[in-house]
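Here the complex is missing one protein chain, while the rest keep their positions.
Labels for the chains are A, B and C, by order of writing; each one numbers its residues from 1.
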Amino acid sequence: MLKGVTRAGIGQAGSIESFIQAAAEHGFEAVAAEGKELEQWIADKGFAGAQAFLKEHGVQIGTIGLSVQWRTTEEEFRSGLARLAQDAEAAAALGCTACCTYVLPSTDYSAAHFMALATRRLRTCAQILAPYGIRLGLEFVGPHHLRTRWRNPFIWGLAETLDWIDAIGENNVGLLFDSYHWYTNELGVDDILQLDPSRIVLVHINDAPAVPVEDVLDNDRLFPGEGVIDLAGFLGALNRIGYRGVIAQEILTPQPLTEPSSVLLKRSQEAFRRVYAAAGLE
Amino acid sequence: MLKGVTRAGIGQAGSIESFIQAAAEHGFEAVAAEGKELEQWIADKGFAGAQAFLKEHGVQIGTIGLSVQWRTTEEEFRSGLARLAQDAEAAAALGCTACCTYVLPSTDYSAAHFMALATRRLRTCAQILAPYGIRLGLEFVGPHHLRTRWRNPFIWGLAETLDWIDAIGENNVGLLFDSYHWYTNELGVDDILQLDPSRIVLVHINDAPAVPVEDVLDNDRLFPGEGVIDLAGFLGALNRIGYRGVIAQEILTPQPLTEPSSVLLKRSQEAFRRVYAAAGLE
Amino acid sequence: MLKGVTRAGIGQAGSIESFIQAAAEHGFEAVAAEGKELEQWIADKGFAGAQAFLKEHGVQIGTIGLSVQWRTTEEEFRSGLARLAQDAEAAAALGCTACCTYVLPSTDYSAAHFMALATRRLRTCAQILAPYGIRLGLEFVGPHHLRTRWRNPFIWGLAETLDWIDAIGENNVGLLFDSYHWYTNELGVDDILQLDPSRIVLVHINDAPAVPVEDVLDNDRLFPGEGVIDLAGFLGALNRIGYRGVIAQEILTPQPLTEPSSVLLKRSQEAFRRVYAAAGLE
Partner (left out) sequence: MLKGVTRAGIGQAGSIESFIQAAAEHGFEAVAAEGKELEQWIADKGFAGAQAFLKEHGVQIGTIGLSVQWRTTEEEFRSGLARLAQDAEAAAALGCTACCTYVLPSTDYSAAHFMALATRRLRTCAQILAPYGIRLGLEFVGPHHLRTRWRNPFIWGLAETLDWIDAIGENNVGLLFDSYHWYTNELGVDDILQLDPSRIVLVHINDAPAVPVEDVLDNDRLFPGEGVIDLAGFLGALNRIGYRGVIAQEILTPQPLTEPSSVLLKRSQEAFRRVYAAAGLE
């Protein structure tokens, strides 16, 4: 399972090339990026140049974010589709095979109606990504405070999200499986052991403070191994079911972290060493 | 638009043949039936015999009901699928091209999760019906008391149901458009005029008592023209947009009506004459 | 049925605005355009400006062409998808709801394998067009010489194309129905009368010389009414089944026509008057 890093938790990582280079220097094999920044990089450096840079540093583009706004109006949604095709084109050119989005656990819209609209919109996104060989990963979001942040409960659990993926009905839709949401859903190793690894598009890793689980805040995460999530169990189970994709660190914080990126990357590298070792993975 | 009748409101109509015959005698051109009763009829009479009987009486099978239980567990749902294929086979053999189901406006399940499950299940039903040339009609249910009958609001309106049909994503899914639910959703003639008639699989007609609309009960319906629904507007608008399918009477009552079926059919025949005339349709 | 004109047969029609203006001056209500030229026009004039120009001249954009290369390699196909999304965005902004492509009746590829590839590729195109409210029209091509122009017969008839549309399986795919191909397939008025008009995305009109039908060349067409195709029957039948879309003139010629566009447009206007009158349509 490849060690990856997102920009969340590593401060100002700079240009895509600085980010890739720094990630590589700290033992990471994958980074998350935005479609637009990849498109710009290809425009500046050419396909071959960008591909060579990645190869040279031993880094993959683990995923891009879903840039389309699918949570509000039809007009907003439609206006983002041409951009999505361009994102996909850039991502695919650099060997990226994932595009992910998060699912807020509550909504001010009617829950059932919004589910119908979102199902169709995410199906359209999956259909645009498919010819580029890109899979769409949906991230269920577990922290309890967000379940009541908006008026109506939507979905926040593993089983519900798998059922939603079936409703969307496209071959290339799966999970973005984040340890924070596994933890705040009070799931266990058995829940992972029952998963078909082909259902997982990407994994996020992070840690949670020692507070009651219902008080854990979505944007107050810790570095892997610095908190109470059973990351050894999490990683061990993912490895056991045969998941061989990217484990990408995502640390959301109330304020952007101020330490230099190199310091935060070193801390991330240590964090990964710690939890991989605890999981018997190195 | 063909005049049709369901068994709801016409008392004990007897066997499928008595029902068809009586319907024909009272000016009706279509009846609603159940797949199983059609299958039995074909077994008794043969395809040719049953087809000839319908032709002789100038009656079509307007629709069958969706016999699959899609509202509860996965096991219950799956156990009904082979039956659905048999229903479809019998219905198609007799020229029936519609299969309808109602959508309760609230649910004890999580609304978003149930929407995802129901989307997939109804897609499967549509896919089984499609090779038989049968369309699946979804009926939104408007009476206000049912919106809070179960714990969580689901969907009950026209726009939401059209969005749900798009989420289900199969070509052969449309609306069962019932005047009672048009009325209790406080929709108007304009809402019908904006509809693409190809989205309507079947129409139900009935009337409502002169009580505040939020107090109208789902199972306390009147014969067309005996209540306050603007059926002239309803029928006129459907005709204007080019709907040429069946208008089937469905009168749900608290207790089964006790008058002889012939009396109730005569009343239905009069009711249709009344409202068709008011709509300028005869 | 709206009178429309493509650039094929009217010489050098100039910019999109010259084309629209000239079309309007000659009684046409629709023009065909390319997505890229619409995108450029919107960039130059703004959405509102372009929409206003169309409205002012009483002209619609009847269709754009499918700019994606779906007939060759997977790489060529993929490289055109982002462009397709942009074409669709521009077209939809100007109220255009159709995007059409022609189907060559023979291929150097294995016919069955190419059918499988083309089915998937056209499905992807339809899926990209769908959120923009645009339908994909497939034009079967009848001239006999093209059936053996390449090594293996593909498809060229109405029934086969309808079956192919079902195989593609998306709601928004239909026919581009061209009189030349109706004629060279030796179809009749009855074949049109049996069509569901909702299956027709666009109609092309033109005429054929008085030579044996098997000798009719695809690129040697005449103006409507100047040849032997029963265009009165063609138009009358389309009108009778309820087709209310665009009838767009497409005259393919061996050499580009040299007369001034105004002369050719006048001839087109006369041609339409002639055949519409013969069909009892004006």
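Quick notes on this structure:
To be clear about the criterion, a residue touches a chain if its C-beta (ideal position, glycine included) is under 8 Å from a C-beta of that chain, and two chains touch if they have at least 3 such contacts.
In this text the structure is predicted, and so the values were computed from the model without any measurement.
Per the touch definition above, the residue from C:3, C:123 or C:181 contacting the chain not shown is C:123. The hidden chain makes contact, of the residues B:41, B:132 or B:183, with B:132. Within the whole complex, the absent chain has one touching residue among C:163, C:186 or C:259, and that is C:163. The missing chain, though absent from the display, is touched by one residue of C:12, C:69, C:101 or C:152; that residue is C:152. Seen across the whole complex, the unshown chain contacts subunit C at 110-117, 119-120, 123, 152-155, 160, 163-164, 166-167, 169. Those residues of subunit B that touch the chain absent from the view are 77-79, 81-82, 84-86, 88-89, 92, 124, 127-128, 130-132.
Going forward, only the chains that are shown with their structure count from here on.
Compared with subunit B, the chain whose C-alpha mean position is the greatest distance off is A.
Inter-chain centre distance (subunit A to subunit C, centres taken as mean C-alpha positions): 44 Å.
Taking each chain's centre as the mean of its C-alpha atoms, subunit B lies 39 Å from subunit C.
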